[in-house]
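One protein chain omitted, others in place.
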Amino acid sequence: MQRRNVLKAGLLATTLTFVGGAGAFADDGKRIAFFVSDLSNVFHQSQAAEAERYAKEKYGAEVVVFDGQADSAVMTQNVDQVVAGGFDAATLHIWDAEAATPGVEDALADEIVMTSFFSPITDTGIPTARSDEAAVSFEMGAQMAKAWKEAHPDKPIVMVQLGWPNHTEVNSGRTAPFAEGVLSVDPDAENLGALDSSKGQEAAKQIIVDLLTQRPEVNLIYSEASNLTVGTMAGLAQLGRGKFDNGKPLTEIVASVDFDSVEFEQVYDPNSSLKASMGLPPVETAQGRIDLIMDVLDGKVERTSDTAEEFFYKAYTVSYWSMPKEEAEQWLKDQFGG
Amino acid sequence: MTDQAVEGRRLAARDNRLSDEMFITSLVAGAAVALFLLASILVPNFFQFQNVVNLVTNNWAVISLGIGVTFLLVSGNFDLSVGGVVALSGVLAVWFAQAADGANALSSGWGMPTWLAMFCALIGAMLIGTVNAVFVVALRVPSIIVTLGTMMLARGIAQVITQGSQRNTNLPSDFGMLGNMAMFGSSIKMPVVLMAILILTAVFVERKTVFGRLTYLIGANPVASRLSGVDNARHVIKLYLFSAVMAGVVGILLASEFKSGFSNRGTLMEFDALVISLLGGVAIAGGFGSVIGMFFGAIILATVTSAATGLVLSPDWQFTLKALAVFIAIMAQSWALARRHTG
Partner (left out) sequence: MIVQTAFAEKAQEKALSVRELTKDYPGVRAVDTVSFDIDRNTVHCLVGENGAGKSTIVKMLTGALTPTSGSMAILGRDYEPGSTQDARESGVGTLFQELHVVDQLTVLENLTLGMEASRFGFLVKSDLENRVVKTLAAIEPTIDPKARVSSLSVAQKQIVEIARAASSGASIIIMDEPTAALSEREVERLFGVIRRLRDSDVTVIYISHKLDEIFELGDNVTVMRDGKHIATKPLAEVNGRPELIEMMVGRAITHDYEPRGEIAGNPVLNVKGLSNHLLKDVSFHVNEGEIVGFYGLVGAGKTEVARAIYGADKADGQIDFKGRKRAASPKEAIAAGIALVPEERRTQGLFTELTIRRNIPIMNIRKLASFGIFQDEREKEVAREYVGMLGIATNSIEKYAEKLSGGNQQKVVLSKCLFADADMLLLDEPTRGVDVGAKSEIYDLIRDLANNGRAICIFSSELEEVLGICDRVFLMYDGQVQATIKNGAEVDIPHILNVVTGGGSENT
């Protein structure tokens, strides 16, 4: 079946010649392991679908998606599958880099091209593709703080984040820059810190209900994944919160990550308190991850380097205040196929 | 007074005291109240009515599961499959209800009306309960092994149906009604009220009916109960089906509340349900315990969780604190019961 790809693969003649010279790969298309942390997430679903499509169309390569099931142990086990499964290349999405390091080194020793997405894998030095999340988190924090201060200049800002407090990249890309963004507008804002919602939307709901009952003064909430935001908004609703008054903040403002069609309705609803979300473009991300692999195969990027090379792909700030509704709609269509 | 008379009075005094079950239940309830008051001192704003309401409303799912799990534990059997059944029944309900003409595999289902989809999902849950019953009762495999297996089986099926992820599109508009129905014009949702009704019913069944009596007899001494003419097998089958129905209802209501069928939903819920039962004084070997105790066990755990959230503790500390609470509570019970029997 992969024979049929040979013609298409002609486009890659230079790559094939190069690789053929290296003698390491067959000439009828590559098998690429494409890791995602959690396939229950719409973003990762789209990303995986796009990677399968894009790799086949552009490079004649076969993509196999590995679901980490939001469980770092599963992700680590999946790394071992790369060697066992006879893959030519892999783009990893790993939460516990330490645990995965030996597996990655085994794979490198087997001449498998290893790249990472989101987090570098410790000192293996494999190239890493990342979305530029920190800039977006910062911008959302700043916008929300500004909006709050305009509406309620007398109420001090109290912020909280819901997500994965022990996770380095979530921390550096979301939690910390968000707080910095808020503080850049109001240096007196109080930051309660991050709460563990890794169990999912029921956990997020429960935490919001508990927390806001005891600390009703919380007014900026960063819900660090779209499936958590479902729980966050449900919790707020149960407490009679979660509302805006025709574009004006009442009790709190919520930001999310992984903007999707469900969030679209809320962000552009002038009566919902969800007002911003990080738009992670699955299409560009998937293409970027596949391209990075091909660049390595092509010799344009080193297989490993002393400090991992990082390649950033743009992330979008989708916001009630800064992105018009039509633009957001178009963005969704482009990224998620509408 | 003769020794015998003294002894007689001592025995009479003991017979007039609470039964062991009532004793432990009051102990657990007392501990829950004490813990709440302690948290009120340590955590700002903890002491308020809304927070008490939250303790119950946040935990309706696990408490409902705890009812079936408690009955089974009292009869001397485990049910670790409830978390998996929660995931499976939710995923099934969504899948059956999704319109058949979705754009991709994850957005197309069977196009059943909501009520039928939920009913069929409940049948799915009962099938898992049937598997439990067959292996435990007919083939005499230890229940902890059987239900550990069906726990993974149920979740595995859910993962196959959702391709390891979730189904949340293309649902009929009334799918979210049941799980989000507000009751009495307050913010309290229907599932919470249902839980309250189930708890009261369960207490009645446990205390006042033949069914409840048989459950205790089987757990207390399965050999004697069989020789006394109790059909142990039939009763345990009923209990497994009941527990599966409870888990099925919880799963369907959660799916309705979040309008999604999520294959990872209810992860670790089976252990939470087990832990609150044990916290509530249910004997792991069977024959002893009560649903009301389990309820207060859940409140103890919820109080710790809620206080930890209010203090914005790190996940490691939250976990440690919960483990500590469970450990202390269970040790205290064994100690109190032992003292009562020697004292």
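By written order: A and B. Residues from 1 in each chain.
Methods note: a contact is a pair of C-beta atoms (placed from the backbone, for glycine too) under 8 Å apart; a residue touches a chain by one contact, two chains touch by 3 or more.
Computed from a predicted model, the values in this text were never measured in an experiment.
Interchain touches from the omitted chain, evaluated on the whole complex, reach B. Only one of the listed residues, B:190, B:214, B:278 or B:292, touches the absent chain: B:214.
For the options B:129, B:287 or B:310, the residue in contact with the chain missing from this view is B:287.
Chain B residues in contact with the hidden partner, per the touch definition given at the top, are 8, 11-12, 15-16, 208-214, 216-217, 220-221, 223-231, 287-288.
The rule we apply is simple: only the chains that are shown with their structure count from here on.
Centre-to-centre separation of chain A and chain B, using mean CA positions: 35 Å. Every residue of chain A that touches chain B in the complex is listed here, in rising order: 38-41, 44-45, 67, 69-70, 160, 165-166, 192-193, 195-196, 198-202, 205-207, 209-211, 213-216, 227, 230-231, 234, 238-240, 262.
Put simply, chain B touches chain A in their complex at residues 43-46, 48, 50-51, 54, 57-58, 61, 106, 162-166, 168, 187, 189, 254, 257-258, 260, 262-265, 267-268, 305-306, 309-310, 312, 314-316, 318.
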